[in-house]
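With one protein chain withheld, the remaining protein chains of the complex are depicted in position.
For chain A:
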Amino acid sequence: MGNTIEVDIKVPNKTRYLSLIGKIGEDIARELERYSGDKEVLAYHLNLVLTEAMVNAIKHAGPKEPEKLVRIVITLHRDDLTIRVYDDGQGFDINAIPAPNFEELEDRGRGIFLIRTLMDSVAYRKNCKENMLEMKKKLG
């Protein structure tokens, strides 16, 4: 086996599949042979960013076709982890989302903050066909 793992999966855009997707992230973290940090902490973090990203994709998916799929691609090449989540909804400007105001007690608005905190880089790209949330992390 080489140094690259790629998981390319499509699931219905329903929250009942969050657990399935999150567990894939956990399993990848536990399989890392060279990772020197706490694998259980990393497993939680990958579970969380996948869960948050998929919820985001479900929220932005086109309302006209409820049976749509969310596509998730997880690539691990050496120490570079990239997670891409595709949706075909309206899209949104990730840079326009403010960090949570810790003084105000809001019910919502912590998902993107958690992704940004736990990953090294986060980008959201739009084209005419679909949107992609791309998250990268160096697993050194």
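Assorted remarks:
One rule holds in what follows: a residue touches a chain if its C-beta (ideal position, glycine included) is under 8 Å from a C-beta of that chain, and two chains touch if they have at least 3 such contacts; residues count from 1.
Methods note: contacts and distances are computed from a predicted model.
This figure omits one chain of the complex; the name its UniProt record holds, of "Inner membrane ABC transporter permease protein YcjO", "Gluconate 2-dehydrogenase subunit 3 family protein", "5-methyltetrahydrofolate--homocysteine methyltransferase" or "Anti-sigma factor antagonist", is "Anti-sigma factor antagonist".
Contact between chain A and the unshown chain involves residues 15-16, 18-19, 22, 40-41, 44, 47-48, 51-52, 55, 58, 100, 102, 105-111, 113-114, 117.
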